[in-house]
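One structure coming up, written as structure tokens, with questions to follow.
The complex is shown incomplete by one protein chain, all other protein chains being positioned as in the whole.
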Amino acid sequence: MGNNLLQGKKGIIFGALDDQSIAWKVAERCVEEGAEIVLTNAPVALRFGGIHELGEKLNAKVIAADATSNEDLENLMDQSMETFGGKMDFILHSIGMSLNVRKKREYNDINYDWMHKTFDISAMSFHRVMQMAMKKDAMNEWGSILALTYIAAQRVFPDYNEMAESKSLLESFARSFGYHWAKAKKVRVNTISQSPTMTTAGSGVKGFEEFFSYSDKMSPLGNASAGACADYCVSLFSDLTRYVTMQNLYHDGGFSNMGMAPEILNLK
Amino acid sequence: MGNNLLQGKKGIIFGALDDQSIAWKVAERCVEEGAEIVLTNAPVALRFGGIHELGEKLNAKVIAADATSNEDLENLMDQSMETFGGKMDFILHSIGMSLNVRKKREYNDINYDWMHKTFDISAMSFHRVMQMAMKKDAMNEWGSILALTYIAAQRVFPDYNEMAESKSLLESFARSFGYHWAKAKKVRVNTISQSPTMTTAGSGVKGFEEFFSYSDKMSPLGNASAGACADYCVSLFSDLTRYVTMQNLYHDGGFSNMGMAPEILNLK
Amino acid sequence: MGNNLLQGKKGIIFGALDDQSIAWKVAERCVEEGAEIVLTNAPVALRFGGIHELGEKLNAKVIAADATSNEDLENLMDQSMETFGGKMDFILHSIGMSLNVRKKREYNDINYDWMHKTFDISAMSFHRVMQMAMKKDAMNEWGSILALTYIAAQRVFPDYNEMAESKSLLESFARSFGYHWAKAKKVRVNTISQSPTMTTAGSGVKGFEEFFSYSDKMSPLGNASAGACADYCVSLFSDLTRYVTMQNLYHDGGFSNMGMAPEILNLK
Partner (left out) sequence: MGNNLLQGKKGIIFGALDDQSIAWKVAERCVEEGAEIVLTNAPVALRFGGIHELGEKLNAKVIAADATSNEDLENLMDQSMETFGGKMDFILHSIGMSLNVRKKREYNDINYDWMHKTFDISAMSFHRVMQMAMKKDAMNEWGSILALTYIAAQRVFPDYNEMAESKSLLESFARSFGYHWAKAKKVRVNTISQSPTMTTAGSGVKGFEEFFSYSDKMSPLGNASAGACADYCVSLFSDLTRYVTMQNLYHDGGFSNMGMAPEILNLK
């Protein structure tokens, strides 16, 4: 049912856990559009998710990699290039986890060691991936690198806690490394700022359902689904978007530019 | 050579003048992707451009319409729907002209009657098109409306004169009407903020070549061409981008997020 | 009770109508801080407001001027400079009115002649004032020009209607003319994006009270009052802020950077 938009393209997809994951949907859509992919996630995630089944279904190799480990990432790049028989065209980074949230520390009672770990996992991993890919000369010209983010990088959602800072960091890495990738290989780097999504990860956050519903009302088109996000990723991996780089792209049904929705005030 | 991304879709394209125009390239790419289109421009532009040849080549009806005239726009919508045998899926607005620039009035010596005309032509025309399309119920659900803009809406380029304000206005119309279109028909409305482009219109601006070259150096991927912009428009008319709305999308090789390029300082 | 922050400075204040007006409070605070001022408003506003009493109280000349008339503005500048015995140091623009709102036309049923008038009154008047002041060489070096705006220029508040576009236009004029004023006279030009304010003008808008309350809850410090806005204007007219220019400055208790307030969801 695809349009062969990614025919002949190869890429690595980080972060597919189960069939609720955005990365899972992206993997399916990329293959549907003709791409060849490698799936990766942290060793622990590989154990209890269904990623191996996804790999079989999509004829995709699954390679374990802790995205906070340079060694794992080096191995991932080496093995992926061997699998692909050469360089790749796209990378999706969909990784995020907050230790302070998980351990229920409030924003004004942060454990800073945990904050460092949160940043390492959720943001610096993106820099690590890009740095390793550059050192390995792993990207074809005009390739596309994407990471998933959230508007908490720009606006305050109190319960999002230190993930706000993680996403600010992630988006800054996209801009900064986007310059270097453009100059080196004409590769573009962007972030997609996605609606709150009913994933296994997302739904664990405090008050998530009320918040999901608030966001849905505030968004004139409603919240964007994981499937719609996968479609958008396809467009950004395709050759239709070669000159879009260093951008944070809202995929949110219009949420980001709403000041007040009458639906929230029950005015309409 | 296309991917049938717009198979079965229909749309109106404003502003194709000659084969340098972005709208011209968009028209070609839309048809290549399977769309059926109507071409339109002001009566005077129809006379000295080559749009009729383009219409023949693309099997597209050409309908004259002054975009500042509600009557002309009503006629355009009626005739287009008759031609399409129903509603449409996309609209491209690519219209801009400044009387004060043309008549060499400096920004601190503005003729306000001309400024009103500039706004009418370059920005309010976009509102008129959207209002008429809504009154005529001319858009299919999940359709896509686009206008072309420039980063002078956010930052100061002194020679751009009152076109800066025209573009601010245009982008504001996209946001505001985007809300109403989303609620009414799930139609999205966005603007593409395009690199300076070597069109017949663009190259008439004072110091354009030096400026084009400056922008090219400041953009890590270089300036985006009209052809690349057409590709981007295709992605935004396609179903891959259904939840992107009320956004201003930079298609500029990274210009918008550069603070300083070493290339400008001759440091690299 | 002031701190003599504006000792020796002179300025024109547009838009004081009654003691609810922000401009009224600004006038009082400027005089309290040692400034000498001229008050101005449209001839019709002078008749039914209390501006003449304010003028007497503040020992300020009141000069009628329709801000859409170059002739009136020329007269205003001439008379003000005569009153001051020389050039001035600051100007406040606090003018806005929407004909389509007043006449209850919805955003998708706009009368474009009225839209032109709205832009003329609410935004182009600011350009006219700055252009006339420049032609008359009316500003001292390091002077400060301010206009009041609202976040509807960036985000959608559906009931704000065409005032969204008016404010986008106004802010764009501040940026563009800010460049020219800086180069010519080191004068700075900024806009203050103020909380919704319980003025005679503001409270006429549909659903204003519910909206005021929504904004108050969304703002961590609550809505900023007219009096607080006057304080902020004083800081921006003073010499403490000489290098702040071409900015849109949010004076809104934090509203602009909130994504979701638990108070809105009744979570806290």
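Going in written order, the chains are labelled A, B and C, and every chain counts its residues from 1.
Convention: a residue touches a chain if its C-beta (ideal position, glycine included) is under 8 Å from a C-beta of that chain, and two chains touch if they have at least 3 such contacts.
Predicted, not measured: the structure shown is a model, and the values here were computed from it.
If you put the hidden chain back, the residue from B:Ala65, B:Met115 or B:Ala152 that touches it is B:Ala152. In the complete complex, the hidden chain is touched by one of A:Asp89, A:Glu171 or A:Asp231, namely A:Glu171.
The chain omitted from view is touched by exactly one of C:His127, C:Arg155 or C:Arg175, namely C:Arg175. Contacts to the hidden chain, counted on subunit B, fall at residues 151-152, 154-159, 207, 210-211, 214-215, 254, 257-262, 264-265, 267. Seen from subunit C, the chain kept out of the figure touches residues 3-5, 175, 178-179, 182-183, 186, 188, 195, 220-221, 224-225, 228-229, 231-232, 234-235, 238-247, 249-254, 256-258.
Remark: the residues of subunit A touching the chain excluded from display are 70, 107-110, 112, 115-116, 119-120, 124, 127-128, 130-131, 134-135, 153, 155-156, 158, 164-165, 168-169, 171-173, 175-180, 246.
Assume only the chains that are shown with their structure count from here on.
Remark: the per-chain Cα centre closest to the mean position of all protein Cα atoms belongs to B. Taking each chain's centre as the mean of its C-alpha atoms, subunit B lies 33 Å from subunit C.
Each chain gets one centre point, the mean of its Cα atoms, and the points for subunit A and subunit C are 43 Å apart.
The residues of subunit C that reach two or more other chains are 155-156, 158, listed in rising order.
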